[in-house]
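In this view, the complex is presented without one of its protein chains, the others remaining in place.
The block that comes next holds subunit A.
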Amino acid sequence: MDNAILFKNVSHVYQENTPLEFHALEDVSLKIKSGSFVSIIGKTGSGKSTLIKHINALLKPTSGSVTIGDKKITSHTNNKHLKPLRQKIGMVFQFPEQQLFAETVEEDIAFGPSNFGVTGDELNDTVMHAANLVHLDHDLLKKSPFDLSGGQKRRVAIAGVLAMNPEILVLDEPTAGLDLEGQQYILDLIRRLNREENMTIVLVSHQMDDVAKYSDRVVVMSGGKVVKKCYPDELFTDVNFLNKYDLQVPETVKITKDLADKGVTLDKLSLDADELINGIINKLRNEDKDE
């Protein structure tokens, strides 16, 4: 089914008509194709979280409209009848472990699907499937979520979202505060969900290396506006643009550039570290042959 996300001239004003009024989004238009992996980047306060909260109608546009599949959300949309939309969209917020509350890990993972009417064996299967997806030890399922380590809690929280079987997965800095291995694990999981289950991924991230490596498309935000929508290689080779918006240059791009400055031009730009290493090795081999 096509679940494209379409923002049409969306503006959002916090605390409208008070002196604290704040225009967090201004005239944002954006299309996210079904099944794609899109990263949203931008400085802190640029409106990324505000943008993604529109995807499952936690926030409604002050003006303009957001369409997900065939459901259109405007400022007049009623708060009722949002359940089907919310089921379709998994939201992983920053520090999602804050949402844990149930007595056991198992119950917490089951919370989402049971709210959407899944029961009995089906519920059990869903919980097990989600736990397997995040590689959660089965002995942990009967434990209290509050007795787990930080990284384990994060996995439980993500499993709780995946258990809803979403078609679109929206993540707001899901790797913040994890060790390198934990970060890798979660990003690889997201990529797997994107490729194998054809889940649409919307990722908010400050880690340019990850954005460069994983995403199909990048959306750059600044001051509540979308300032660029493009392919990652297009964005990350434009160093002037990156500097202008205070975005880091990924290590892979830096290395490629340093090599070029020293006279070694690689055949193509690789944004994935492993690919880059292979590229360099090939280059060295070829040069050996030439001599």
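Of note:
In this section, a contact is a pair of C-beta atoms (placed from the backbone, for glycine too) under 8 Å apart; a residue touches a chain by one contact, two chains touch by 3 or more; residues count from 1.
One rule holds for everything that comes next: contacts and distances are computed from a predicted model.
Among the names given as "EcfT protein", "NADH-quinone oxidoreductase subunit B", "Fe-S cluster assembly ATPase SufC" or "Putative ABC transport system permease protein", UniProt records the absent chain under the name "EcfT protein".
Within the complete assembly, A:Gly90 is the residue of A:Gly42, A:Gly90 or A:Gly279 that touches the hidden chain. Across the entire complex, the residue among A:Asn9, A:Ser29, A:Ser75 or A:Gln98 in touch with the chain not shown is A:Gln98. Contact residues of subunit A toward the unshown chain are 18-20, 53, 56, 58, 80, 83, 86-87, 89-91, 93, 96, 98-102, 111-112, 115-116, 146, 160-161, 164.
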